[in-house]
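Just passing along the structure, written as structure tokens.
Subset of chains shown; positions unchanged.
In this document, chain identifiers A and B correspond to the written order of the chains, with residue numbering beginning at 1 in each.
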């Protein structure tokens, strides 16, 4: 399938369209909303399902020496991308050091929903992928936060450091974050129970998965649209541009590692997507603790309102096409 | 009925910092606290709403503490020190309680 076909087909998928519906509803000021408890529950479901599936894949394929390597590469990327991001932001926008560091952290970390959407596209192309990429996703959540904190402290020594809060407690909090615990926990359970476990719960975690993803994307669209309505004025054109070109920078860094890591085509597409995706669930919460001085309207709007839709609509097909070129 | 005069501190705080606040209250000498839900609002930082949020980021919670008048400052100072760095507001009001020795 050509990249244009892929992009068109992706744009006309229920997932992308439900996200667009959410954005449209928010911009029209509709009172359409997903209850908070339902949104939390859907997020939990998606992470449980994706973690479990990854674990089952690993149990099927057995331990792959490339797994450790790819995990290491993921950690490296998660740490390096914020440094690059910080540099670009400071060069091209007027954001201060603290805000720049906070934004950068989001791009070094990952968005599980972007990853999930990419798995759907990869599967739609008939490609398989390495199950351990779930583990890679999990380890990439946190290093970016550390990198951002170091950047912020170097730039503004007094910032990012409450009277009583050091880096230690913060990292502990981030590492025991619910989304990481359920992702890793479900991965391990999938690994342990393998295909027997999968046969028991697949009517719950596999069959309705895409439909539930649509509903969650509708909600994300609503939240993103609301954020855009509120936060758009916080975003200067260079910052919006950053939200679109920088994922391509991150994607390129990841793409360079695909061949050395020996990833499959599907795996490559997902690995590049991880690098290109920006967190909008775990990192925003962490930034409120680590860098409370940073303006949340900036980083949330940029990550959820600009980069997420870009990746969902055009980015992922592009990363899949690139993966087909280099790993195919 | 006999009633005793106490102070009620209410702290509206961004939700990601809730644990920080309750951990602080555990260290301070307060007899208890109560966490109340909040569903939306507007302030200098703009409008917010819990609707559809998959995580604590972007939401707020409220924590109410009843303290004896003479302990007010002792509690208020470290609490305000924490809230100062976050999105949040602190209000204090008068309340009467029945079992005064409890607070």
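Note that in this section contacts are C-beta pairs under 8 Å (C-beta built on N, C-alpha and C of every residue); 3 or more make two chains touch, one makes a residue touch a chain.
Only a predicted model underlies this, so the values are computations on that prediction, with no experimental measurement involved.
This complex, considered in full, has protein chain stoichiometry A x3, B x3.
By definition in this document, only the chains that are shown with their structure count from here on.
Separating the centre of chain A from that of chain B, both taken as means of CA atoms, is a distance of 33 Å. Chain contact summary for the complex, chain B toward chain A: residues 14, 16-17, 19-20, 45-47, 49-59, 81-82, 85-87. Put simply, chain A touches chain B in their complex at residues 33-36, 39-40, 42-43, 162-163, 165, 173, 179, 216, 219-220, 222-223, 226, 230-231, 281-282, 284-289, 292-293, 296-297, 300.
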